[in-house]
Every structure is written in structure tokens, then in C-alpha cells.
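Here it is: the structure, laid out below.
Only one protein chain is missing from this complex, and each of the others stays in its spot.
Take a look at chain A:
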Amino acid sequence: MSTATHTTSADHGHSPFLQHHFRDMDQQFNTAKIGMWLFLVTEILMFGGLFIGYGIMHASHPQAFLAAHHHLDRTMGAINTIVLLFSSFTMVMAIWAAQTSRKGLVILFLVITLLCAATFMGVKYSEYSHKFHEGLLPGKYYTHEGDTVPGQFLFFSFYFMMTGLHGIHVLLGMVVISWLIFRAVRGDFGPDYYGPLDVTGLYWHLVDLIWIYLFPLMYLIS
């Protein structure tokens, strides 16, 4: 017959961040990671739908897409690519700083990440307002004059859908990173507890990755 087994978990009662339904911090950390990975899969699939739609429309209107993409500013796009890549790096450094108990550095790296994100949005803002000004808008709001190839609005339909959705993800990331900064200042993170930094990092890398696909697809068509 059975005997009851006592497992008194070593971590139990030690970390104030252990939620009641987990046995120990490891289990909690790994669960959070699985959750984030699954969420990222859904994100990739969602953007995947847009990428496929873009591919199909590009294939059926190649001249319009080629002509339209000249209206995008490659320099701006390139700057934003570098900014995002760098912010992914500082995000990783923030996790490293937490693992090695450097509270000041955690805050510093998170703030740099946040500033990069803000820079990205600033550049996007100036790109968008320029496009708005020239009437380079999606669908029926497209009023740009002097086009030689018809149907260029289709390109901008996708441009705004895809960069817009991506931008929303950057904004969401900024909200989460600000919250992390708040918690870092409070002193929540250390070698025993850095899960939230880690999963936010995963999210942030995905936002970066999607941009890395968007940039050549939209700005560098040939």
C-alpha cells in the first residue's frame, strides 16, 4: 500500500515571489518561459498571415509594389534596425546584471532599452507624418499624385498594417519595460529571481526579429 511522501521543497517559504500553485522557483520560472514561447508562436503566426498576404499581393502587382516602395526612406529604416538590434543587446545585459546581482546596472540597461524603443517610435512617427503629408495612405485614403503605376495604395495598405501592428508591439514592450524598471528600482530582481526580465527579453527579441524581416521586405525590394 502507499505511503504518503513528504517533499518539503527547499525554496518553499524563502522567496516572496513564489506563487502558491508552484512547488519551487524553478518550476515557476520554467512555466513562465513555456508560456511566453507559446505566446510568441501565436505572434509569429499572426504576422505570418500578413507576410503571406503581402507575398500574394506582391506577386500579383509587382510593378505597383516596386514603384511604391521608393517612397520609403531607407536611411530611417536602417537607423531603426540598428536601434532595435542594440536594444535587444541591452535587454540581454539587463538579465545578466540581475543574475550577477548588479542592481544599478539592471536599471541602467533597462533604461537604455526603453530609450531605444522610444527612439524607434520617434523615427516611426516622423516617417508616418511624412507619409500622411504626401497622401501615401492605405486604401481609399491614398491621395498621392503623380504616380506612374496604378495600384500603389495596395503597398501602403500592407505597409501601415504591418508596421502599425509592429509599432503597437513596441509600445506594449515599452509599457512592460517601464514596469520592470519600477520593480528593479524596488530591488525585486537578483540571481534567484529574474523570470520577468527573462520572459520580457524573449518578447523583445521577437519584436526585434519581426522588424528584421519587415525592413528588407518593405524598404529594400528590388
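Throughout what follows, a contact is a pair of C-beta atoms (placed from the backbone, for glycine too) under 8 Å apart; a residue touches a chain by one contact, two chains touch by 3 or more; residues count from 1.
Note that in this section contacts and distances are computed from a predicted model.
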For the chain not present in this complex, what protein name does its UniProt entry give, out of "RNA polymerase, sigma-24 subunit, ECF subfamily", "Cytochrome c oxidase subunit 1", "Branched-chain amino acid ABC transporter permease" or "Hydrogenase-3 component G"?
"Cytochrome c oxidase subunit 1"
Across A:Ser15, A:Asn30, A:Ser129 or A:Thr143, the one contacting the chain not displayed is A:Asn30
Contact partner of the left-out chain, one of A:Ser15, A:Ser60 or A:Ser101
A:Ser60
Which residue, A:Met76, A:Val92 or A:Met161, contacts the hidden chain when the whole complex is considered?
A:Met161
Pick from A:Phe39, A:Trp96 or A:Tyr193: which residue touches the chain that isn't shown?
A:Phe39
Since one chain has been left out of the picture, which residues of chain A touch it in the full complex?
1-9, 12, 19-23, 27, 30-31, 34-35, 38-39, 41-43, 45-50, 53, 56-57, 60-61, 138-141, 151, 153-154, 157, 161
